[in-house]
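All protein chains but one are shown in place.
Chain naming follows the written order as A, B and C, and within any one chain the residues start at number 1.
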Amino acid sequence: MSSEKKYSKFTTEFKVRPDDIDLFNHVHSSTYFDYVLAARFEQMEQYYGMSMEEFLKQGYGWVVKTAYVDYKRPLGLSDYFTVTTGIIELNDKGCRVEFNIKNKKTHKLCCDGWFDYVLIDNQTGRSMKLTGKMIERYSI
Amino acid sequence: MSSEKKYSKFTTEFKVRPDDIDLFNHVHSSTYFDYVLAARFEQMEQYYGMSMEEFLKQGYGWVVKTAYVDYKRPLGLSDYFTVTTGIIELNDKGCRVEFNIKNKKTHKLCCDGWFDYVLIDNQTGRSMKLTGKMIERYSI
Amino acid sequence: MSSEKKYSKFTTEFKVRPDDIDLFNHVHSSTYFDYVLAARFEQMEQYYGMSMEEFLKQGYGWVVKTAYVDYKRPLGLSDYFTVTTGIIELNDKGCRVEFNIKNKKTHKLCCDGWFDYVLIDNQTGRSMKLTGKMIERYSI
Partner (left out) sequence: MSSEKKYSKFTTEFKVRPDDIDLFNHVHSSTYFDYVLAARFEQMEQYYGMSMEEFLKQGYGWVVKTAYVDYKRPLGLSDYFTVTTGIIELNDKGCRVEFNIKNKKTHKLCCDGWFDYVLIDNQTGRSMKLTGKMIERYSI
């Protein structure tokens, strides 16, 4: 995938839930994945005007193809944090989304990385080509 | 980190739990992280002779520094699968562990990737140097 | 619901997964629910000869109507445990299933309680009557 286009970045705020805390008394390492997922779902609805629910109704889903996460500092119980995400590459097979998670109080970086998402047909589980309309909606 | 040494690989078998299934009717993407974690805990105890519990008792913990996961095929409800892991680099700051997860029935690859782990002092949360004994135990 | 029939009890063994541990360094309280669910799924397949997958394929699902859990002693990291369940009441609307979870090492009771399950139509989400065949299969 390659692209020279500059896409928008969006920021969503959440709070650590008690059940997110693990045996090291910090947010569990795999839970940051779920925070990014939650942020993208919010942002798809709020900013891209095509929510995951809409994709699901049409029989499509977005699934993670590749994930890369670099952990810097853990979040702890009841911490508020922001998840900033933005597409860095987009084509008719999917997109790469960069993200960072920051502690809202300290403004320090907790983790960052990227995800490659592909569009799938939920019946067959096979990857699908994005329609022109989808690409247009997400090219902001 | 660099190393010419060849380390052992270990395989552990698990079964998908119903609560692992997500909105796409497959194992949730972040849950594969937890499968690798579970496999490492088993293998630390069984093969390396120094379990996570022993590290925890001594005030240490292993935490993920960087994670890279490449998803190929999802696991579904009640699937049996294997998690094979092995150290590929080891020094006094931590180790890189490669893994793959395979569907036991089809023998097909579900996902693979690697994790960089660092040893931390659980009181301070800061990274620690591995002792000679630890390196020795894990150099198999 | 009332019944004089005596139904069988079945026991399944599991191991605590690292991601089950919570901020109190024990298995998270809601996770015992998931252990009972996992045990029932196993037992539906193994002993009743009609697995959850089969129900799902036919468009049905079993969902929890009421849950009662009495916690005695927590499970900890890497503990092995047994989940014993058995129907205590069964009619054409659903069933009440009693359960207990015991630490395999100490044989001590971790928690016990019961769940009322109802059969639903997965399309409508509405409760369904059990067929004669279903009642027969589960009347062991």
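What we mean here is this: a contact is a pair of C-beta atoms (placed from the backbone, for glycine too) under 8 Å apart; a residue touches a chain by one contact, two chains touch by 3 or more.
Quick caveat, the model's predicted, so the values are computed rather than measured.
J.: Just name the one of A:19, A:98 or A:112 that touches the chain not displayed here.
T.: Considering the complete complex, A:19 is the one touching the chain left out.
J.: Please pick, from C:51, C:82 or C:122, the residue that touches the omitted chain in the full complex.
T.: Within the whole complex, the residue contacting the unshown chain is C:122.
J.: Extract the touching residues of subunit B with respect to the undisplayed chain.
T.: Output for subunit B: 18-19, 21-23, 25, 28, 30, 77.
J.: When the complex is taken as a whole, what residues of subunit A touch the one chain not shown?
T.: For subunit A, the residues touching the absent chain are 17-19, 34, 37-38, 41, 45, 51-53, 56, 77-78.
J.: If the hidden chain were put back, which residues of subunit C would touch it?
T.: Residues of subunit C in contact with the hidden chain: 23-24, 26, 29-31, 33-34, 37, 56, 61, 63-71, 74, 122, 125.
By our rule, only the chains that are shown with their structure count from here on.
J.: Since subunit A and subunit C are copies that touch, is their contact same (over half of the numbers shared) or different (under half)?
T.: The interface of subunit A with subunit C is built from mostly shared positions.
J.: Compute the centre of every chain as the mean of its C-alpha atoms, then state which one is farthest from the centre of subunit A.
T.: C
J.: What chain lies closest to the overall centre, CA atoms only?
T.: Of all chains shown, the one whose C-alpha centre lies nearest the global C-alpha mean is B.
J.: Need the CA-centroid distance for the pair subunit A / subunit B, whole Å please.
T.: 24
J.: Could you grab the centroid distance between subunit A and subunit C? Build each centroid from C-alpha atoms only and quote it in angstrom.
T.: Using C-alpha averages as centres, the distance is 34 Å.
J.: Give me the residue numbers in subunit A that touch at least two other chains, ranges are fine.
T.: 23, 30
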